[in-house]
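Below you will find the structure I want to go over with you.
As you look at this complex, bear in mind that one protein chain is not there, while each of the others sits in place.
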């Protein structure tokens, strides 16, 4: 990974809680929080808290039947009280928002990289990520936490289907600074916002970069990616230490 | 309250964990779990865990406009991974189940007794009860926990609108025994099932008794109510000690 | 049944039409009103009119397949013009209201007591209760009328699956009086409202008591139940005389 | 009206109940069946029974606001038990069928001819036609009955907004015969099926002719229309005698 | 066909673009516009442009299974930008409008006359008519164009299931004149509006006549039908020349 964060004015930033520009928020990963699920994890990244469960069911969607392979699908939701201002309950409105749909598709794509679907037979892994409290970075926390729940669920199957760690983080340009792991106050006023998903020792799984205020130049891209890579390396370490305990 | 539980074979029961027939499961109430809500409580009754939030919004539903009074509405949900077998996400199905609708109407009626709606102006209190883990008694735990969240939310308004404690418990006849606070293994094979909601020093707010297997005789009714009353008295004490801490 | 209604100021009440406190409204039950249904009943209780049909179909819901037993499900609806002010057509809104869902679940639970589902094979009895005109007590009239339609539908099967009469009534406290069988004008200003479902010679099937204005004391409960029991005894007699004719 | 039915083999037909080819089924119109509606009619045409209500509300749809004119909209439904085989409840499915939508649009167009919308101010007349029992011709019975309910509702407004009688009938070619007012057994095997709506002394409001089995020649058209006209003339008489009584 | 258009003041009319009263707009039919469909046609009638595709799938709806016969269903839609003022996207609203449902049922009925469903086995022909630009007559253009797409799709099956040409046109009374093939400016102020569907050499498939402003007399009917027949004869010729090219 190129050391492209070198030279950034790390010390002079005014991030909340005095965080450094390339510093993650405090991370807490607790496994086994739901006895009713095959794998379950509560992940807290700063004040963002997501409950991730993974459950393995028999059968696969229609388009995969009789092919001897499995599937993984993910769903995402926010509790109405998790957000700054209470948000509508999607079940009551009868419709998931566009944002919800976009996020759960991202989670599903990311986690399918972490599992060798050919080794689980005609089973479907159902991943659920429910945000209990939101303070920015809920989609990346969901991926990072759900990968641990997925690991534990696959462990029960007693297969070697787990292919490796997948984790994600956001980076953004705020007040002209490239910052790692944006919290809500930062995210809501970022000029550019990236969500990066990586797989350990393999590389990039998904990169989504969006110009919020105005387009960004090519050089930003490399430096954002480098900053994200640094953060994700720490997340892989946290996932593995959670499993070890 | 009549001592009508006298004479029951309390000692010889075979409840899970050796619980006595008139014994509640361990109770845990934690306040302030969601910084984004006006009131928030995590309530655990045995393995049943419910996150309850209360948020106060400006405005009232159409049918109350320009009457100077407020409203309280409640919504209920179960996380897909909270149940024994993963349940469908209602937001994805686009429809709340009949059970969900029935429960959230009960919670709303119960909590409206706890608040003097005439004292909060044209505001709506939005109560959300989301089951993180289900092991029987989720609706009664929701009421008991949400009343604490409601108390805290009203405290912020600086009104005297909180009218008193409302709590709820289930009782049932299982294996011929009248048991307090059924957990899932008991509830799923109960002959008769009661959910009782009371308000401290005021009496009954709601009684719902259902014959699951066969109709029950009149005398059962009194004894079930007495057993529930005993349990709810303890719940009032727990609510108040949660507030005191 | 204890004579707990004794001592009530029966004579001095000001009920509409000079009804006594423990007096039902005029009841009219007509069978065979729909040639297209296996059982059909028009029940009128005062100005409340409900058309109840029962139809027996082959097959059972997914969760009962291949168990050799049957099922009964109930649906409830109000014609838009049946209410005081026209109500929205639920089919046009694309959604049943919470009240509708709650009521049809109650009707289903009540009527399943009346039929030995193990004796009808893998069949589903579909009960429909449609309110043609509403003046209070539509859910209890639905149960009482639909049980007659159910009886007639089972008769066609030539089984002994009919287990006994199920009927229901509402009671409430209005102007400090305990009144039987509330009509709309009474129901809308009741302090407490009970819906009681019983099965003849067997006891209670469902009790739902709700404090509308303020909680009610324990002694009210017994007296309300006694008043309801008296009314339901008359309803059993009316059901049986309808069958006899 | 040309006497184009002359020459048809009226006597030799094999219609159910020995009906003549140009004979309507027995008609029964009862007004005032719903105290809660501004106008209400139970119409029975043979075994087809439809409850029609008309209610006048303040306000008009968005596209008519502030134009000083009124509106009429119609909704149609079939009770699930009204049909030969029980049909799904549209409110439970969450969707009105294409047939329902098509019919209620027809009813609305037909009845809007009967009312001078410029004379009722910014009000909306809500017409509901609910089929209690279906035996063919439910849409035409709905129009014929609802026009009487509409008349009565307008009477309450004390305006001269009622413009005249609108009625409807079906005609069809069955077994090579042109028959008036098809019942279900005829309708289900008709080669050609016409629904004709007329306004008294004014002419045709709507003609819908459909080739069910194979296309029909031009001469059929005139004769079908003449047969329908004859039937509708009788319906106008029945509407007026219902009002007179 | 009777020459009933004789005597109309054909020359003095003030139609847009100087069209004669019995003159169709310019017609353009292009086949094979979508490589992904079994049959596909772009039809332009004046400024009305409809893309019609026909695709043949294995299987039939539930009600036809195991009967060895096929089915044809049609769907219709308007692109949001096709109308004068942008119309809502039905997929986004989650509901097809009543008008859409009515039209696609008409298209389906019309085209089922053109195919011998007994000769295609248990297959379903899916016809889609999507309006790219709307200027009146979209439903009749859909039928006329889709019949060509249907012809081509059946050709691929190598059966003799195509039974003959079906085409449709609108006629109306505008400014007291009987006009053929109304464009939007005419349609929106027509007194009476007819949509007529015919099958070549066989006769009428569907006639839908609606009095928009006031009822119409019997003689109008014959003359409208004659005018429509004349137009449809030209459409048959255009369909056949499109196939020939």
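Chains: A, B, C, D and E, in written order; residue numbering restarts at 1 for each.
As a working rule, contacts are C-beta pairs under 8 Å (C-beta built on N, C-alpha and C of every residue); 3 or more make two chains touch, one makes a residue touch a chain.
From a predicted model like this one, the values you see are computed outputs, not experimental measurements.
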{"item": "Residue, one of E:69, E:83 or E:159, that touches the chain absent here", "value": "E:83"}
{"item": "Interface with the unshown chain - residue positions in chain E", "value": "33-37, 40, 47, 51, 53, 55, 57, 75, 77, 79-84, 86, 89-92, 94-96, 100, 126, 128, 130, 132-134"}
{"item": "Hidden partner chain, residues of chain A it touches", "value": "1-2, 95, 98-99, 101-102, 104-105, 109, 113, 198-199, 202-211, 214-218, 220-222, 225, 229"}
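By our rule, only the chains that are shown with their structure count from here on.
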{"item": "Geometric centre distance via CA averages, chain D-chain A, whole Å", "value": "60"}
{"item": "Inter-chain centre distance, chain A versus chain E - centres from mean C-alpha coordinates, in Å", "value": "52"}
{"item": "Touching two or more other chains - residue numbers and ranges from chain A", "value": "94-95"}
